[in-house]
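The complex appears here minus one protein chain, its other protein chains still in place.
Chains: A, B and C, in written order; residue numbering restarts at 1 for each.
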Amino acid sequence: MMSEHHGHHVASAKQLWGIGIALLILTVLTVTVAGLGLPSPFDILMAMTIALTKAFLVAAFFMGLYWDTKFNSMLLIGALAFFILMVSITLLDTLYRDDVVPSF
Amino acid sequence: MGRLFDFMLPENKSPLTADSTDLLFNFINETSLVIFLGVIFAMTYFAIRYRRKSEDDKTPLITHNNTLEITWSVIPLLLTFVVFGLGYSGWLNLKTVPNDAYEIQVTGFKWSWNINYENGAQTINEIHVPKGVPIKLVMTSSDVLHSFFVPEYRVKHDVIPNRYTYVWFQPEETGESQIFCTEYCGSSHSNMLAKVIVHEPEDFQTWLDENAGGPTGSPIEQGQQLVTLQGCQACHSVDGTEIIGPSFKGIWNRERKLADGNTIIIDENYIRESILYPGEKIAEGYQNVMSPYEGRINDEEITKIIEYLKTID
Amino acid sequence: MANHSATHPKHVHHHFVDSNQQFESAKLGMWVFLVNEILFFGGLFCAYIVFRAWYPELFTQAALELNTFWGAVNTVVLIGSSLTVAMAIRSAQNNQKRGLEINLLITILLACVFLVIKYFEYEHKLHLGIAPGSFWNPTPEIAAVLDHPKANIFFGIYYMMTAVHGLHVIIGIVLMVWLYLRARKGHFNSEYYTPVEITGLYWHLVDLIWIFLFPLLYLIE
Partner (left out) sequence: MASLSKTENTAQITPKKLKVKRFVPLENPINTYLTDEKGIWAWLTTVDHKKIGLMYLGAVAFFFALAGFLAIALRTELWTPAKTFIEADTYNQLFTLHGAMMVFFVLVPSIPAALGNFILPMQLGAKDVAFPRLNLASFYIYAFGAIFTFLSLANNGFDTGWTFYTPYSSDTNSAGIIWVTLGVFILGFSSILTGTNFITTIHKLRAPGISWDRLPLNVWALYATSIIQVLATPVLAITILLLAMENILDIGIFDPALGGDPVLYQHFFWFYSHPAVYIMIVPGFGIISEVITTFSKKTIFGYWAIALSSLAIAFIGFLVWGHHMFTSGQSAVATTIFSFLTFLVGIPTGIKIFNWVATLYRGSISMKTPMLYVFIFIFLFSIGGFTGIMLGALSVDIHLHDTYYVVAHFHYVMMGGTLIALLAGLHYWWPKMTGKMYNEPLAKTAAIFIFIGFNVTFLPQFIMGAQGMPRRYYNYIDQFTPFHQTSTIGSYILAVGFLVILFYLVHSLIKGQKAGPNPWNSRGLEWQSNSPPDFHNFSHTPVVIHGPYDYHQPMEEFQLGLAVDHEYGDEQDKVAAEAHASSATETTEA
């Protein structure tokens, strides 16, 4: 009766192992891709895409967000949003220090 | 001119940089005053008009009113746009240095301002400038953050180690204006004062020529001037009074107890080290607040200072 | 108020209506706490990004001093431990006491392996004089490769990030040991496994952080 509730999803062992193996493959992939030495913006883009995919897998399945209330996912996304906000606004300063006065 | 809140502001001695600021200062104050009085009036009026008459008073159910709420959201919003616009344009003006500005180098350090002119002239805590000419100060710090502020010109900027920042102004009358350090920088932050001294352009030129090339005279005389110019006197007296650092009076060949317990005799090497790397040997009973002069002073100058220090007793 | 425990199972605190409310609250609370963890590491990532944007060449250069192989091994180790934690929760949910214990033990073991590898990495760098802050004193060979004037800052950030992360791993180990001891006493079952669940969330977050630290610190070529 408990497991019917959204908070108590029981993941199957197969599922969990599947995710674990996917994460392993992605790790190998990211190391290989890094070894290729892609040109500048693409290497970091690639590495981050893979890292984000891995993060998604962990959050959705290991942490169970996929089966959980939407609110918990919102919290995670919210935290990331504020992190991005913090970084991007700070970059507005640090990247444009030498710039002339903006004209608009 | 002649606005309600002018009494709050100091005299305006550089209209090109100060006017727009003053205008906006008054504008915000006046608009705020109107809204503020409105709020206070309404509040007081209601409090009297609707004071409780009995414990059984009935009150109506008024949950909201869209028209009113939109009004009092949109009007302030529009007002803030105006304020932002005015503030932005005034600030652009403060950032945009006129092309023909006369440049002067300023170095802030604990707790003085060292000023260098194009022809090698140096002053401490006094900026001499000509009247009616735009002046650009290129500023840096040799220790911690300081901030350069002249209220009468409405200009201010932080002074940062390893970086150059600037302010500009154009004084329109001769006389003196106060400079403050407005970024907290330690014990004598509030003594880090200086003056802008505005001359007629001709007088300024004469002054500049007279001081060209920095200190002059015998090595001892030059040493004496250097001690003044480098701001040593903010912390070291020559008459024996204790300020922040040990007095220079009778310093030569004196015994010195160090914070680590050792005792040494003050000689050339110790003085030299004390100037370049004051943190290496700390005199007992003093804080390690002297900033390293490494890179700010050369060997020749140090020698002259030492010659001078020998003579004080 | 005397009779209020009548409808309450033992593990349910008095101020909750039922077990489910308690479980949901604990999980929500943990998620809110994780938000705070993300922002905490966020500060470090922010410093990283700012300096990387300023000195990209420094980062490429300095990352060569980090050992990609061991970094990758540690990634695998942490992913493995995440998997075992997830399995531990599953065991608890299925009333498998033995499975729970074993999975927790493997997790603790993997976490320790992670720390040991990390220790050797640190050791190696300190040996070469690539030390944080005022201990920065690279050997001549290293200094020749790492001739960037701000190399110390890269390693300042590196040490801060990995040390703070390492600290989280240590806290995680302590929590797992505590869980293990409770599991042995049979405190957990399908009706009540909240501590396992929320410690699991914490552990996954530690893994998540590493998932980003690894490419950002080790994989810059």
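One rule holds in what follows: contacts are C-beta pairs under 8 Å (C-beta built on N, C-alpha and C of every residue); 3 or more make two chains touch, one makes a residue touch a chain.
Worth saying up front: this structure is predicted, and the values here are computed from it rather than measured.
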Visible chains in contact with the missing one: A, B, C
Given B:T21, B:T123, B:Q170 or B:Q230, the one touching the chain that is not displayed: B:T21
Residues of chain C (touch criterion as defined above) contacting the omitted chain: 1, 3-4, 7, 13-18, 20-21, 24-26, 28-29, 32-33, 35-44, 46-47, 50-51, 132-135, 149-150, 152-153, 156-157, 159-160, 164
Hidden partner chain, residues of chain A it touches: 71, 78-79, 82, 85-86, 89-90, 92-97, 99-102
Absent-chain interface as seen on chain B, which is shown: 7-10, 20-21, 24-25, 28-29, 32, 35-36, 39-40, 42-43, 46-47, 50-53, 55, 57-65, 67-69, 72-73, 76-77, 80-81, 83-84, 86-91, 93-95, 143-145, 147, 149, 151-152, 154-158, 160-163, 165, 178, 180-191, 193, 288
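Assume only the chains that are shown with their structure count from here on.
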Between chain A and chain B, centroid-to-centroid distance (C-alpha), Å: 46
Distance from the mean Cα position of chain C to that of chain A, given in whole angstrom: 15
Touching residues on chain C, where the partner in the complex is chain A: 20, 23-24, 27-28, 31-32, 34-35, 38-39, 42-43, 45-46, 49-50, 53-54, 56, 68, 72, 75-76, 79-80, 82-83, 85-87, 90, 93-94, 190-191, 200-201, 204-205, 207-208, 211-212, 214-216, 219-221
Residues of chain A touching chain C in the complex: 2-3, 5, 7-8, 10-11, 13, 16-17, 19-20, 23-24, 27, 30-31, 34-35, 37, 40, 43-44, 47-48, 50-51, 54-55, 58-59, 61-63, 68-69, 71-72, 75-76, 78-80, 82-83, 86-87, 90-91, 94-95
